[in-house]
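The following block contains the structure, expressed as structure tokens.
Note that one protein chain of the assembly has been removed; the remaining protein chains are unaltered in position.
When the chains are written out, they are named A, B and C in that same order, and each has its own residue count from 1.
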Amino acid sequence: MKENLLIKGKTTDLKEYKIADRFKDLEKSKKIEILKKMYQIRYFENEVEHFILKGEIYGTCHLYIGEEANAVGAISAIKHNDWIVSHHRGHGHCIAKDSDLNFMMSELIGKGNGYCKGKGGSMHIADMDKYNLGANGIVGGGMGIAVGAALTNKLKKNDGVVICFIGDASTNNGIFHESVNIASIWNLPLIYFCENNQYGMSTPIISSTNIEKISDRKASYGIVGLTIDGNNVVEVYNVVSHFAELCRKGKGPILIESLTYRWKGHSKHDSQIYRTKDEVERWKEYDPILRYKNHLIEENTVTAGEVLEIEKKVIEEIKNAADFAEKSAYPELKELETDVYAD
Amino acid sequence: MKENLLIKGKTTDLKEYKIADRFKDLEKSKKIEILKKMYQIRYFENEVEHFILKGEIYGTCHLYIGEEANAVGAISAIKHNDWIVSHHRGHGHCIAKDSDLNFMMSELIGKGNGYCKGKGGSMHIADMDKYNLGANGIVGGGMGIAVGAALTNKLKKNDGVVICFIGDASTNNGIFHESVNIASIWNLPLIYFCENNQYGMSTPIISSTNIEKISDRKASYGIVGLTIDGNNVVEVYNVVSHFAELCRKGKGPILIESLTYRWKGHSKHDSQIYRTKDEVERWKEYDPILRYKNHLIEENTVTAGEVLEIEKKVIEEIKNAADFAEKSAYPELKELETDVYAD
Amino acid sequence: MSNLTYLEAIREAIQEVMQKDENIFLIGEDIGLYGGSFGLTSGLFAEFGAERVRDTPISESVIIGTAVGSAITGMRPILEIMFSDFTGCGMDQIMNQAAKIRYMFGGKAKVPMVLRTATGGGAGFGPHHSQSLEAIFAHIPGLKVVMPSCPYDAKGLFISAVYDNNPVIFLEHKVLYKSKKYAQEVPKGIYTIPLGKGEIKRPGKDISIVATSYMVQKSLEAAEILQKDKQIDCEIIDLRTIKPLDIDIVLESVKKTGKLICVEEACSFGGFMGEVVAQVMEKGFDYLDAPAIRIASSNNPVPYSHILEEEMIPSVDKIKDRILSVLSKN
Partner (left out) sequence: MSNLTYLEAIREAIQEVMQKDENIFLIGEDIGLYGGSFGLTSGLFAEFGAERVRDTPISESVIIGTAVGSAITGMRPILEIMFSDFTGCGMDQIMNQAAKIRYMFGGKAKVPMVLRTATGGGAGFGPHHSQSLEAIFAHIPGLKVVMPSCPYDAKGLFISAVYDNNPVIFLEHKVLYKSKKYAQEVPKGIYTIPLGKGEIKRPGKDISIVATSYMVQKSLEAAEILQKDKQIDCEIIDLRTIKPLDIDIVLESVKKTGKLICVEEACSFGGFMGEVVAQVMEKGFDYLDAPAIRIASSNNPVPYSHILEEEMIPSVDKIKDRILSVLSKN
């Protein structure tokens, strides 16, 4: 088997596009907000893992630990009313898009006050009020929806941009091809943000494609595409800021391949037979939270003490969300057949 | 609207691949056979057009006139027992793969002795004995089948190669992406022969894609791809010979974009509102049959008189096929429910 | 009021709703300048322009998804899939996305879209262009499924479909499209026919015939012949929408006639009329003085040769004969 693509030396694409360091001009509060969101995701997912172990998460569920910089970096770079489309590994996107942690947790354990009233579960959390068009249980299922949302922006002549989060392996599905092609011919304000965490379930992306970079698929559509360091939230932020602006000017779509890694198994059940502990450890050295925290401390945005405060607060929040969810009631049986049709 | 891609200056890709002129070493009989087949297609399709006008072709039907060099050039370059997969515009592929003109014509007018016993019609003619896996009424529908046939070759460890004929517009369908990707990771002996006749129904390929050459899509799969002059049967023959050999050595798949043009409307009913007479005339200057005929005369393979003889014979054959079909009986009603299941 | 074919009636509906509501747009293959494979959208590109009449690549999956995505973000897309057979290429987007989004999101989104598509055989298009797939759509919770049988209904149902806040599969029979025989007086302007209400197209007392789409027309013809030749008085019920299903109109009729024949063009095995028969069994068993029967196509792909195609699809004669045989048994 070929060597996994590692982060090192993969971010050279950036230079080509003269991407400014907008991050450095961000307000302190925003920089801290980014850190906080990354912690929220990390601790939220840890808590979810507890629920899995306790048997309170049915079916399956996909954790985002290790990939936090992607959701948070990308979503911090767009506006509150820009749509996002997520996928099966969607908790991070929800949190980054300001979803309520309590209602998320409730949904995950099938409670009636969850985001989907318990009807969707982990793979279907959506939040229209937060401009989040939802996770999806079908790999690639959201890539048409994202085109539709971007088309709405275009037809309504607003300057909204859409981020469509996709997995590396999903780019082998036909809908990826159809989606990017149509977005390209229509010049839609749409960023395909491909979280290349190296695997689709057990299958290394390097064995399900024959190319080095997924972003090279830009050639099929005549669009801009590049590969970035997805464990560096500053880089993600800068890149998405840059291209979101171009999209708003009618220069979309864009294909961003963001190199990252999932620390946990693919889903609830995963023996991880397909990778070595060593590989996982090597990637953990690029812990996106640690890197960002150190960056903020180095540039004197925060002190180590302040970080600890933030972390503590987040832990508290997550604990509360778990309590909230556990105390919440299961849906009423009469809810079973509601919400099938709109009036 | 952008200018249509024209033939001129588009065949430069060839140089890159050091493609030898195998055509010149062909036996005279084979060279003449190629001419004959091109005539067969041309006159067959003319006859089909008569049947359309007489109302004997139901539903729809797609003519191949103007594109003869593609089917004939490509299929002449492979062996009798190499599989081909065709598409909705498939008559030319059948003829090039030695199908019986009588049974083809019978099928087209729904007769019981037609290739599919009248059950398939124009869009479904297949001939397993001639290693033709059939036309398809679904655009892109054959691209998985071609992978399967190539996989059979690989699993059976024979040195067969498969040609999958596809239209330009079909390359925007998701199955194209899935198909080429999987063929690539499995190194299948499969040639995607894309007949870029500039349109998918009424839609110019230059408005349904955002790239100059369809063959540039090779970048998504890490395979060889190139653009050739599809109205030059010698070039088609040489290119396919070259790559078929590579495929047999485990170096497939290959994506060939063959620039060509359909002279007639898309299907039975077509006002051709989407293109100018002038454009059609410009392409007719590249008549593949005329070019090849002149080539053969110039290189002294045949005389103009011999060509006329061939043409006359073909006209006769086609007339016979039409008579045969017209005189043949419609299927018996008891055939309606047979052939649904194999024993 | 003008005499319109089925196709013209649908076109007029599209035109009128688009004039009224900026959020409505068309999307599909070759629907622009070319006017669609059957010419149904012809003229709309000229009137509404390329932004609102959007030609697409051959990408069924993503164009259905595009309709879904634009619908949930505030538009009202009307999508054309050239032949209903091609929905196979985008079935996930229909059954897993369009149909389920509202439910999966706990009722927090709506998906107001119409997927128009040409259905049925009888036009010699062969196995990949002639299927009747309504049973498949009808089985999927979240969809509505409409099958108009005549121009007047087509327009009224279409307008209802466009204003419905759910994904509607609108099945247009390709034999009816341009038929002058079935042309009708159709009022100008907006009018609606509710989704979920059948209609008695011909009242009668001897036997109830339930049908959909083109089969309604054939049943009506059979009924006229039987009236004239045998003084048999058939009641013909046009379901118009099969989901929601107006079972009450069927039960009422069976209560009166005691006999039921269900006519559909789809392959009989697993066809939609099984649902109708089963519901009548459950809710109207006591009304029946004879077993309800189904007339449908044989269980094979639709063959190309017109000889075989005619044999496959229920004809006026076959409908007439089955009616006679049901009545003669009593």
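General remarks:
The rule is short, and it goes like this: a residue touches a chain if its C-beta (ideal position, glycine included) is under 8 Å from a C-beta of that chain, and two chains touch if they have at least 3 such contacts.
Note that the coordinates shown come from a computational prediction; the quantities given were computed from them, not determined experimentally.
Among the residues B:Gly73, B:Gly137 or B:Pro288, only B:Gly137 touches the chain that is left out of the figure.
Contact with the chain that does not appear here is found for just one residue of C:Val68, C:Ile193 or C:Ala292, C:Ala292.
Here one chain is not drawn; of A:Ala169, A:Ile214, A:Ile254 or A:Leu296, the residue touching it is A:Ala169.
Think of the hidden chain as still there; on chain B it touches residues 83, 85, 114-120, 124, 126-128, 133-134, 136-138, 141-153, 155-156, 174-175, 178-179, 181-182, 185-186, 338-343. Residues of chain A that touch the chain left out of the display are 58-60, 107, 110-112, 114, 116, 118-124, 136-141, 169-170, 172-175, 200-203, 207-209, 271, 273-274, 330-331, 333, 335-337, 339-340. Chain C meets the missing chain through residues 61, 85-89, 91-96, 99-100, 103-104, 126-128, 135-136, 138-139, 141-142, 243, 245, 266-267, 269-275, 277-278, 281-282, 285, 288, 290-294, 299-301, 303.
Keep this in mind: only the chains that are shown with their structure count from here on.
Ranked by distance of CA centroids from chain C, the top chain is A. In whole angstrom, the spacing between the mean C-alpha positions of chain A and chain B is 45.
Measuring from the averaged C-alpha position of chain B to that of chain C gives a distance of 37 Å. Counting partners per residue, chain C has 56-57, 59, 61-62 as the residues that reach two or more other chains. Annotation for chain B: residues touching 2 or more other chains are 172-175, 207-209.
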